[in-house]
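Yeah, one chain of the complex is gone here, protein chain that is, but the others are all in their spots.
In order of appearance the chains are A and B, and numbering begins at 1 in each one.
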Amino acid sequence: MWAFIHKLGSPKWFYAISARLQPWCWGAAVALILVGSVWGLAFAPADYQQGNSFRIIYVHVPAAFLAQSIFVTMAVAGMIFMVWRIKLADMAAAMMAPLGAGMTFVALFSGAVWGMPTWGTWWMWDARLTSMLILFFLYIGVIALRGAFASRDSASRAASVLAMVGVINIPIIKYSVEWWYTLHQPATFSITSRPAMPTEMWLPLLLMVLGFYCFFIAVTLMRTRSEILRRESSKRWVRELAAEEGT
Amino acid sequence: MSLRLQARKLACERDDRWLFRGLDLDIRAGEIVRVEGPNGSGKTTLLKILSGQLADYHGELFWNEAPMRRSRKAFLANLLYLGHSPGVKAALTPLENLAWYQALAGEPDDAAARLEALASVGLVGFEEVPAGQLSAGQQRRVALARLTLIPRPLWVLDEPFTAIDRDGVVALEARLSAHARQGGCVLVTTHHALAASSALRRIRLGQGGDDAGA
């Protein structure tokens, strides 16, 4: 068990194994997103209420899913770093944060674009959009805190603690915002909570969600690999690697 | 019961630079250990590691033969640490400052002992003056009064002579060797030359980390 965790946590081992994994992740991501978006945008039936504007769901929902999952993954990585002092986990967490913030922004932006034809306004204090906005602020907080420390070790630990505190709070925030919303605007309908979707609508959505997850894994692998090289640039194996590449 | 603080293969890496590596230490009762080295060689960091404040090190620490991570509470009950900053609250009087330290250390509340401790550092007549009105040297003396007030065998002192006048330096030096003679143990960094004695031992840290990244 111990040996396995430490092997997994070794940047050199990870660098080698991720090189083999990465193309598969990219391939899966491109294929899934391509099939999902063509199917969803061109072939899935239009919504009887919203017409074609509902098709933005194929971007909005996967982005929102991913935004939340990345925060949880980041907190788990932070915990692994704090408990077992595996630096690799922290590198991955550091690389995930901007992607998560980006996905939250995509979800917010697509929500606003969707809001225009549906509600006639760019922004409504819809429960999901509001909690997405708060999640965006949480991401900004983690990124800003990491950037504020002069010492990288302290920055990593502080960001890990904040991510863990945030992840305990996310469900509380989510439920309280939903409660608040039903109290204030019981009549409006939410863009994503809807009666059961026909199969030909949700199947492309599923493909898109899976594709987004693969995209997330691929990007994180790629960025973590370059972060490994940057942080371990003084280690012997990285120097040997650089020599082999002839740079 | 004797006391023993050991470090095995101690190393500290700060942002990709080795401050020190492969440090083996064995500190026992009756010793004064002076940590030496140029600025930036990691003296303060070493003291922070050895006083259990920094967990970010490689290697192992042992307190009385038991690994530090498991005997932390027992270790802290034996430690007295004085850092760069005296840890004296400007808005409180020296007596109030010491009262908090006494309670924090788990010592019984004893006003006579506090007065005696302040007298031992030459602060008679300043007991009720807010510490903010005292000079830097006097504030440092309030901190040093803890050496008398709180009986602890292991002293870890980071630059304790800062801002202390000549008489104070002599008195403090005598205090350190008396502590070692009584079976205590002192770990100290200072730019001040300590008088050589049989109890004095030196640890020299690297020349500004010239083995960085090797």
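Heads up, the rule we're going with is that contacts are C-beta pairs under 8 Å (C-beta built on N, C-alpha and C of every residue); 3 or more make two chains touch, one makes a residue touch a chain.
One rule holds in what follows: contacts and distances are computed from a predicted model.
Colleague: One chain of this complex is missing from the view, so tell me which of "ABC transporter permease protein", "Ger(X)C family spore germination protein", "Heme exporter protein B" or "Xanthine dehydrogenase family protein molybdopterin-binding subunit" is its UniProt name.
Modeller: From the listed options "ABC transporter permease protein", "Ger(X)C family spore germination protein", "Heme exporter protein B" or "Xanthine dehydrogenase family protein molybdopterin-binding subunit", the omitted chain resolves to "Heme exporter protein B".
Colleague: One chain is left out of this view; which of B:Ala11, B:Leu54, B:Leu115 or B:Val129 touches it in the full complex?
Modeller: From the options B:Ala11, B:Leu54, B:Leu115 or B:Val129, the contact with the absent chain belongs to B:Leu54.
Colleague: Just the residue numbers, please: which parts of chain A touch the chain that's not shown?
Modeller: On the side of chain A, residues 82, 134, 137-138, 140-141, 144-145, 148-151, 153-154, 157-158, 161-162, 164-166, 168-169, 172-173, 176-177, 179-180, 183 touch the unshown chain.
Colleague: If the missing chain were put back, which residues of chain B would it touch?
Modeller: Residues 1-3, 28-31, 48, 51-56, 64, 73-74, 76-79, 81, 83-92, 96, 99-107, 109, 151-153, 179-184, 198-199 of chain B touch the chain absent from view.
Heads up, the rule we're going with is that only the chains that are shown with their structure count from here on.
Colleague: Measure off the straight-line distance from the CA centroid of chain A to the CA centroid of chain B, and report it in whole Å.
Modeller: Comparing mean C-alpha positions, chain B is 47 Å from chain A.
Colleague: Would you mind writing out the residues of chain B in touch with chain A in their complex?
Modeller: Going by the criterion above, the answer is residues 14-16, 56, 212-213.
Colleague: Spell out the residues on chain A that touch chain B in their complex, using ranges where they run on.
Modeller: So the residues of chain A touching chain B come out as 151-153, 231, 234.
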